[in-house]
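Here is the structure we will look at, set down as structure tokens.
Removed: one protein chain of the complex. Kept in place: all other protein chains.
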Amino acid sequence: MRILYDLPIRIKFAVVLVPLIVIIICFDYLQIKHNYLDYSDSQRLNQTLQLGVEINHAVHELQKERSISIGFVSNDGYSFVEEMEHQRQVTDSTIRAFYKELESSDLDGVFSIHMDDIELLKSQFQSIKSIRNRVDQLALDPLQILEYYSDINDVALNTVDMLINETRDKDIAQQVHALIYFLKSKERASIERAIGTQAFSHEVIDDELYSSFAALVAEQDAYLDAFLVIADQESFNVYSRLMSGHDVGEVERLREVVHDRNEMGEVDPAYWYDMTTSKINLLKQVEDHISDRLLSHTEYLYVTAFRKFWTFIVLDIIIGVIAVWLMSIIVTNLLANVKILENFTLRISKGDLSKKVNIPTKDEIGQYAKTFNVMVDEIVKSHNILRKERDKAKFLYNNIYRVSLVVFQNIHQGIFLLDRNFKMSKLYSKSMEKIFGEQKIAGENFANFMRPLIIPRDLEALEMFMRHLFNEDMDEDVVNQLNPIEQVKIYSENDGVVTTKYIRVNFTRIWRRDRITNIMVTVSDETESVLLQKHLEEAEKKKKQETEQVLSILKIDPSLIRGFLYNAKRTLRSISEKYESSKDGDLRGLLDFTFETIHNLKGNAVVIGLDIMSQKFHEVEDAIEELKTKEITGKDFLTILYEIDDADKIIDEMSSMLRKVADIYRKYPSGGHVVSNIMLIDTLERSVKVIGEKMDKQVDFFFKNEGNLVLPNEHIDVFRDVMIQLIRNSIKHGIEPKDQRVAAGKLARGGITIELDQPAEGQLRVIYKDDGRGLDIEKIKDRAIMNNLLTEYDAENLTDEDAVGLIYEKGFSTSQEVDEIAGRGQGMNLVKNLIESIKGTFKTEFESGKYFRLIIELPVSGNIQDQEETNEVANS
Amino acid sequence: MSKKVLIVDDSIYMRSLIRTALEEEGLEIVGEAKDGETAIDLALETTPDLITLDNILPDMMGFEILKVLRDQGLESKVIMISAVGQQTVVNKGKELGASDYIVKPFTSESLLEVVNRVL
Partner (left out) sequence: MRLLIVDDSSIMRRIIEKNLKDYDIQIIGMAPDGQTALQLVKEHMPDVITLDITMPGMDGLACLDEIMAVHPKAKVMIITALSDKLTGLRALDKGARGFLYKPVNAVDLAKAFDRLLKRNENKQGRV
């Protein structure tokens, strides 16, 4: 059943119509066939009847010929000669009529069925000739004649019977049967006439003949009964009307005569013959009447059937054509409309709403089409509305939602919403994960979320705070003043590492009408800024300390600082000048020069305890050091120049500061050199302390000046630089670490002694001594070889004194470390250069494991005795 | 003792034909009737063993006679003699107690066959 439902409409039509058409055609065919059979049947019946009638005529004449022939023989050829001749001609003419009828072309149908019967009849008719011959020769007795002729008639009547028996029309069949019974009866009547004629001629009837006669009459009556029983009313009436009168009564009377068998001689055979012949002629009239009626009836039937057949066919074709035409029009129209609808709906389903469907019929499909158009209009309307909505939504999406998402993805703040149950929203900015780690965020209760991150007191406050946030009666600003996690330190675990963060959490109410639906929470990671702030605070503190340090140094020797700053400023300027004058020149040499100069400045800064400057110069040194390792371009010097400029600025700042300090000093003037000397010694003592601390060695500083000698101002700078360099070397290389000293039986604390004396007028001797490990000649030699100052061979032949001299060579220092204390392999070479720059001489003494001593002699002019000591004391 | 037969037929030659045939067979013809009235009188009078009854008589139909005879309590065997094509009539006679029938025209042999079968 499903299959039927799913068929396309055209197939459905076919399923309904095709069987109908087939059935109609079948019925039509049957009806036409029936009509045709009726038609052909009636036609054949009519022809057969005509043939039968011809046969009947022949039979009738044969009957007469039979009677006459018998009469002829019975009278030994003396009577009936002319009658017989005449009768034979009549008989032959009827037989010829039969043959003629047979030859008519439209009897093929009859022949095909009854060929044998007709052939038999023909042969019978042909036998007549021989019978006649024998009659003429009187070779046959009457009974034989009777028998021969009767046989022919029997065959003829049987043939008629056969021919006519064919019809399917029961009525006609019955009347035909009636006719045949009548003919059989008539045949018997004819034989009766013959036998009667013979009997009356002999005037006696023997038993055999009587018996035949009786049987004939009985059969005649029987067939007549049968005829009367089945004949229709009209035949009956015709029979009743014709078969009466004198002659018929006479035949009855003469039969009784025969029955009595006594008065046979009293009846003339010719009278019997006439009477019976008269009766037979009447019978013949009845027969003809019935035959004519049958013929006209079958003719009528034939014409009717013919007309019916053709009428039916014509009507059938007309109606059929009209029906098919109507059907095809309707079905085609229906299918076409359905097709239009189908295409239309297909187009709609593909989204093409631009066209309308046009079906002009006023049937349901036409109505559907109208409804469809209305629907399409509605769809188009809705579609437009939807499109507008969609565009709007798209716009919103593009301009708001997407922007929000992008913002949520990229913003550095954590953003999410809280609902009234303090649950965190599903949507939150990506930074939430960055700030809080890979925790579950969506849908969590915010208090629970924060529980492991903050202290319980803050958590309690947070819960209370959120409750007030959602309280519409409470002012938002008032509540926000009490945000307990406005800035809070959290401990979050990320990849198993616990980190501390400082976060700022802000809350903003989101209103819908008069209700707070959500709180927008923003979280910023302020760890960096908090740490920076802390760092700045520390830096500030340090700066303060440094300033104090600087001030403390200044307090001791402003003239030293001033000198240093003046010197440094000048030196730096000289560097810049050198750069400008030797552009594209010997960059490497320029770099070396810069390095040396800066190094000197650094050393000085260290000596006078100007950490800011020493650090700055150290940075410059670092920058230069970096350049030393690679190819230098002019551009690279910019870095150094920048650093130098920076150092210059610091110098300026300090100069201005110093001027302020100088103002203070101006208020308390003191005796130039002496003050300078005191400051110098103080500086050296502090240098020992500072350097010692840095090297983690405890060193005491001793200054001996028995003669109250005073260094001239012009020598103070060089003297200080030399001493500081020596102190550096002693603490770094000479004085052993504490445990080594103790093991060597020395005092745990090392000692550096500087002693001034005046061996002669105009001469100042400075004796520098430390109680360290002294010098190791072999090591010095090794270093000298390593630094390519001499060959191994030379080293073998070198005296100890000459070997000691190696340490003053440029490039001897083996120290790979670069630091502000030991210098950069410049150490003793610098000392030598400085001493020689003020025309001094020096002598190195040492004892391995005990001490190192350097004796410097300087030429001095004028009085170096402190003569103002008393003044100073008096002043203080 | 030979069986008694009554012949009922309006045709004299038919009666003669039947008589000749039956007498040759040794049956006793107790009477001949050419119409219904005579037939009924003779039948009741002679109470034959067998009646050959023609169906078509001038005054009555054969089965009507049979009905009358049966109503009168006569139990003679009856052979109906029928013209061709009168099967309905024959059947009616059988319903009324006819023993058999024969269609005329018939030969003596066929008549005797039926008679011997009935008796």
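As written, the chains take the letters A and B, and residue 1 is the first residue of each chain.
By definition in this document, a residue touches a chain if its C-beta (ideal position, glycine included) is under 8 Å from a C-beta of that chain, and two chains touch if they have at least 3 such contacts.
All of these numbers come straight from a predicted model, not from anything done at the bench.
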{"item": "Displayed partners of the chain not shown (whole complex)", "value": "A"}
{"item": "Residue of A:71, A:484 or A:603 touching the missing chain in the full complex", "value": "A:484"}
{"item": "Sole contact to the chain not displayed, among A:268, A:460 or A:577", "value": "A:460"}
{"item": "Absent-chain contact - pick from A:207, A:514 or A:631", "value": "A:514"}
{"item": "Selected from A:363, A:377, A:472 or A:836 as touching the chain missing from the view", "value": "A:472"}
{"item": "Missing-partner contacts on chain A, residue numbers", "value": "457-458, 460-461, 464-465, 468, 472-475, 477-479, 481-484, 509, 511, 513-514"}
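As a working rule, only the chains that are shown with their structure count from here on.
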{"item": "Rounded Å distance between chain A and chain B, as computed from the means of their C-alpha atoms", "value": "107"}
{"item": "Chain B residues within the chain A interface of the complex", "value": "11-14, 16-17, 20, 56, 83-86, 104-105"}
{"item": "Complex contacts: residues of chain A adjacent to chain B", "value": "177, 181, 211, 213-219, 221-223, 225-226, 228-230, 255-256, 259"}
